[in-house]
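Every protein chain except one is present and positioned as in the full complex.
Right, chain A next:
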Amino acid sequence: MTHRQAFYLSRRQVMRGLLAASALGVAKFGAGCTSVNSNATGGKGEPLTVGFIYVGPKDDYGYSQAHALGAAAIAKIPGIRVVEEANVAETNAVQETMRSMINLDGATVIFPTSFGYFDPHVLAVAKEFPKVQFFHAGGLYQEGVHPNNVGSYFGYIDEAQYIAGIVAGHATQSNKLGFVAAKPIPQVLRNINSFTLGARSVNPTVKTQVIFTGEWSEPVKEAETTNSMADQGVDVVTCHVDSPKVIMETAEKRGIYCSGYHADQASLAPKGYLTGAEWDWSSIYTQYAQELLADKTLMDDSIPHLLRGGLSSQFCKLSPYGAAVTAKAKADAEAAKQRLLSNEVAIYKGEIKDNTGKVQIQAQQEMKQQAIELEKMNWLVEGVDGKVTG
């Protein structure tokens, strides 16, 4: 009997518990990072609620900020209501965020923007809510394998890195460039290779020193890495980490040039900022928003499941050139940009050797940006000092 009493809950206790739990949930939303930008002036009555989920803070000068700028752009479109949550880990937390966006905020379209959200989290929630559409940044969708309410998009930002490499190749005096990279995954390697190919297209003696920090966000190690590169005579650094802020600031302190990534970091390094490879999600998100408002859906295939592009389809752009960029560098960079915009040349055109001397792309062979081989890149191009395997 005592046992029963130990577990007995009165109606009042249950009510109190439920109230407390829901108050906590509300508090979490209020204090957390959900903000609602409503702009429902359209005559359709109910606005379309779009949820954006970021892995980091929205103003980190990095990956999440780039997406948040895109979300802010579509929040201005009449008939669209944007809900956002930042700092959502790539764990079950993102599933809970997606469920609460759908159930509590009435979101019918979700943009989970971090790469690691896709498998298994987006896939699991997408199966649960077949009427909600999920657009994931990462280009991981596979026809027939993944639910048909999932779409995927990604940009060939290495085109912008290629042009940034041209600018860096002109700016360097020591002929040593530095690349602070998080992890040796194909997208990072492709950025390193394109940056190096760009630099070597104007200055064949350039070498790129790559250092892997091992984590997406590790400010102390990133600063340490930038410093040790500067010690070794590197005079232009760029990076592929979540938030390049510390790297740009350290480079500026050391009096070397830097080239940004993800978003515009010019204000952090007014003297040394050359240019940068930026995402331009606002044009893509606007395009999606207009299709969604026109009642197109992924499920009836009127919105393509896979959307990719580079400079020409406005997936990415370059930061405005900094004061240190010479007229010659600007001319070369603009010429290369025109060639990429008109899709007449490929960055990966044979013969290309990797840095162990092995031929990776045969002479006469040309790999367009869409080539699937490029997405499985596991080598570093000739001229890069570094190794893929740790």
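Simple rule for what comes next: a residue touches a chain if its C-beta (ideal position, glycine included) is under 8 Å from a C-beta of that chain, and two chains touch if they have at least 3 such contacts; residues count from 1.
Here is the rule we go by: contacts and distances are computed from a predicted model.
The subunit not displayed here is recorded in UniProt as "ABC transporter permease", chosen from "Response regulator", "ABC transporter permease", "Heme exporter protein B" or "2-oxoacid:acceptor oxidoreductase subunit alpha". Check A:99, A:127, A:368 or A:387 against the missing chain and you find that the one touching it is A:387.
The residue from A:230, A:258, A:298 or A:316 that touches the chain not shown here is A:230. Across the entire complex, the residue among A:71, A:157 or A:211 in touch with the chain not shown is A:211. Within the whole complex, the absent chain has one touching residue among A:49, A:114, A:187 or A:250, and that is A:250.
In the full complex, the hidden chain is touched by chain A at residues 31, 33, 56-57, 59-61, 87, 173-174, 209, 211-214, 217-225, 227-235, 243, 245-246, 249-250, 253-256, 267-268, 385-387, 389-390.
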